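Only one protein chain is missing; all other protein chains are in place.
Moving on to chain A:
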């Protein structure tokens, strides 16, 4: 589904990704871990199309399409959705309006018509209940005055509504207490499907206790130094990252 080949990315003149390769197939959950500054957020930002990241070489293909040739909104319409680490506030735009616009834009891109209002409301109510959020949040402006936990729940809520083909969640666990973590994890787990890929970028192993990945990759110094399964994450938790570096240097 997603193929990243030998990706080199420069940010403000400094090379952050130095030949990163990664393949995600439909139905798989991948986790990327690594020390700070390794380039974890850079990867998801580049795939999403954020400004300020220069791809100097390499490629990214999504379902056969060249992602780097696509506009930000086109990537999203194709089913590539990013869950932000620090979701931004958008005063004046109600949550319900953003959800509705995004959903209908996706549908339009697939050649479907707009979802009728009653159906939409029903869908939203369902998903809000799943995320244990209060319906009043719909009338509030996007992320305005939200706590960190509420913002993360909002990201997952959007995923549940928009049903992406590939969900990239950038440190979705940062700033969450145990209860919020559980709710968010349940939400992510409910997204698991045969035709869907999930990419988790995370700093801590704890999240992976709740969302058990199929593959774990260690990103160090702009490259994937080691790949494994869920076990690898636990090993990193107890041993840290240094041994991976040593191993790959050897």
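Please note the rule applied: a residue touches a chain if its C-beta (ideal position, glycine included) is under 8 Å from a C-beta of that chain, and two chains touch if they have at least 3 such contacts; residues count from 1.
Operating definition for what follows: contacts and distances are computed from a predicted model.
Visitor: Quick one: find the hidden chain's UniProt protein name among "WD40-like Beta Propeller Repeat", "Cation:proton antiporter", "Fe-S cluster assembly protein SufB" or "Sulfur carrier protein ThiS".
Guide: Per the UniProt record, that chain is "Fe-S cluster assembly protein SufB".
Visitor: Please identify which residue in A:11, A:98 or A:212 touches the non-displayed chain.
Guide: Of these options, the touching residue for the absent chain is A:98.
Visitor: For the chain that's not shown, point to the residue among A:11, A:26 or A:90 touching it.
Guide: A:90
Visitor: Any idea which of A:42, A:85 or A:106 touches the chain not displayed?
Guide: A:106
Visitor: Using the touch definition from the top, which of A:162, A:212, A:230 or A:245 touches the missing chain?
Guide: A:162
Visitor: Which residue numbers on chain A touch the omitted chain?
Guide: Considering the whole complex, chain A reaches the absent chain at 48-52, 71-73, 75-77, 81-82, 84, 87-94, 97-98, 101-102, 105-106, 109, 141-142, 158, 162.
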